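See structure below.
A single protein chain has been removed from this complex, and every other one stays in its place.
And now, subunit A:
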């Protein structure tokens, strides 16, 4: 009973991890760009929900999902066009660049919205929960459904749509894709738009759990990178499994150990380090003949 409850909690933590990591499987996993400002796109999505609240009232979360996707996506596109594209192939410079940008964005948020954290009120139908022996809070169910929905949408996009297939082609072998007539630069832009937009969606989901502040993204960025690395770079399947595995591991360690909140984090880190010793490529690897 308690164990089942904890499994549900783990799955809901996993869903949150998955949502915040999805965007990174594109920009970090596929393009190899370490975008330290990814967390700030999460924050931008969360603040979008906050800003929409007085305009559209209690249903703001639903309206915010597409709007936040667009806002964060456009921010990502601007970042890619103005800065990151000049640094392709120079990962260390990209790292410093995007880290600086993330600090700038945090300060901008602090100036616009004030330093204290703000709250987004959940719509009425998201408060309370479902009792099926175990208690399923509606906001958690919503996040899980959202995460599953996003994964499905991405999977369909990557496998069924022409744009998605082009994206995979570029990620697997840029030169070959280019000589085959794929406009790689356009594909890069689109990839960055989608990856950043997904961060915005994750931001909206996070408003259902806790407060919104300028450092919201920073709190989650490390977890997001962990999921992508453990799952295997650019692997949707890997990210899904890694997110839920880490979420469930976290929730059980926290439950079994007295005063487990801090220790759970330690155990998760240790497990990932151990895992990467055994499988440095993560759970899944793309096999290509590209020289790296």
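Criterion: a contact is a pair of C-beta atoms (placed from the backbone, for glycine too) under 8 Å apart; a residue touches a chain by one contact, two chains touch by 3 or more; residues count from 1.
Note that contacts and distances are computed from a predicted model.
J.: Of the candidate names "NADH dehydrogenase subunit M", "Urea ABC transporter substrate-binding protein", "Oxidase" or "Serine/threonine-protein kinase RsbT", which one corresponds to the UniProt protein name of the undepicted chain?
T.: "Urea ABC transporter substrate-binding protein"
J.: Using the document's definition of touch, tell me which of A:137, A:164, A:203 or A:238 contacts the absent chain.
T.: Of the candidates A:137, A:164, A:203 or A:238, A:137 is in touch with the missing chain.
J.: Which of A:115, A:183 or A:270 sits in contact with the chain that's absent?
T.: A:115
J.: What residues on subunit A make contact with the chain left out of this view?
T.: Within subunit A, the residues touching the omitted chain are 2, 5-6, 9, 12-13, 28, 32, 34, 36, 91-92, 95-96, 99, 103, 110, 115-117, 119, 121, 127-129, 131, 135, 137-140, 209-211, 213-215, 218-219, 221-222, 225, 229, 233, 251, 254-255, 258-262, 276, 280-282, 285, 288, 290, 292.
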